[in-house]
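Dumping the structure here so I can ask a few things about it.
Left out: one protein chain. Kept in place: all the others.
The block that comes next holds subunit A.
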Amino acid sequence: MTTLKEKEGGAPARKGAPRPSGRSSSGEIRRQAAATPWLFLAPYLVLFVAFVLVPIVFGAWISLHTWDYTRPLKPFVGLENYTELFTPDSRQFSNFWGSMQATGIFTLFSVPLLLVVPLAVALLMAKKFPGRNLFRAIYFAPYVLGVAVIGVMWRYLLDNNIGLVNYYLGLLGLPNDINWTTSTPAAWVALVGVTVWWTLGFNAVIYLAGLQDIPAELYEAARMDGAGPWQQFVNVTIPGLRPVLSFVTLTTLIASVNMFGQSYLLTQGGPGRETRTAIYQIADTGLRNFQMGSAAAMSYVLTVFLMALSLLVFWLFRERKDPR
């Protein structure tokens, strides 16, 4: 944020102020520079073009074919893979939209929790107190473990017979026979809960940095005006956090829509196919059953949904000149 500001503020200054010695002798430098920047960029651009730009286009091309990796013929079928996804009695329809629904449910519950709970934690930690850095590290720690580790670990803790979670629930006098990984809605609670546990620290750390960027004078001014803690939160903290909030919302949204590993390892998509997410379905269709045309079409439909949601987030957090 600071850098962006500096940069924006710096640009006109650079134009206005007479440039030190460099400018006059910079004809030579400039001539050099014609090729030089591209030489610096070349190694990255090779990777970027080959494994990001080309695949984006190639994927669209694949989605217009019946593309079975294991067969020599890949007939062009136009938009058939897409129309199939929107035809209720087609092969892919129920599996795909079932998985979209699973992703939707997961996103609907995990995103709000991952926005609010880490903010609460960050607010508790905003002021200096003994042990603050230790707490910050502990909350962040699960995030450095991969989804494979946390998946296998929580599969054990959530085991319906011998798991720690059911055991302690029993000690508290609560039901101790919940099938966390094989029945809904318990499986959703498990998937969302584990994800919150896993990534809460990541969001909290970003919030915390954002909170520390809000000038203390703003709070002081608000207090002078007689604002209580809640009013300070609404009128100082939230507006001050706006760029951070939009970043966290966007990254959390993208991560949730891309959920795969938790479901793959904790519930294997079950019971039935209920917790099989869109990513799970796409990967399985394309890379297990090798119906790549269909899977590519699914990935573009999912992308359109995600882009629409991202735009909505941008719109919600847009800079408003006149609040209210």
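Everything that follows uses one rule, which is that a residue touches a chain if its C-beta (ideal position, glycine included) is under 8 Å from a C-beta of that chain, and two chains touch if they have at least 3 such contacts; residues count from 1.
Here, contacts and distances are computed from a predicted model.
K.L.:
Out of "Ni/Fe hydrogenase subunit alpha", "Sulfide dehydrogenase (Flavocytochrome c), cytochrome c subunit", "NADH-quinone oxidoreductase subunit N" or "Carbohydrate ABC transporter permease", which one is the UniProt protein name for the chain not included here?
P.N.:
In UniProt, the chain that is not shown appears as "Carbohydrate ABC transporter permease".
K.L.:
Tell me which residue among A:82, A:97, A:135 or A:219 touches the hidden chain in the full complex.
P.N.:
Selected residue, touching the omitted chain: A:135.
K.L.:
Have a look at A:85, A:100, A:208 or A:236 and name the one touching the chain we're not showing.
P.N.:
The one listed residue touching the chain not shown is A:208.
K.L.:
From the list A:102, A:178 or A:257, pick the residue that touches the absent chain.
P.N.:
Going through A:102, A:178 or A:257 one by one, A:257 is the residue touching the chain not shown.
K.L.:
Which parts of subunit A face the unshown chain closely enough to count as touching?
P.N.:
On the side of subunit A, residues 1-4, 6-7, 14, 20-22, 29, 32-34, 36-38, 40-41, 43-45, 47-48, 50-56, 58-59, 62, 69, 121, 124-125, 129-131, 134-142, 144-149, 151-157, 159, 161-162, 164, 167, 197, 201-202, 205-206, 208-210, 213, 243-244, 247-248, 251, 254, 257-258, 260-261, 264-265, 278-279, 282-283, 286-288, 292, 295-296, 299-300, 302-303, 306-307, 310 touch the unshown chain.
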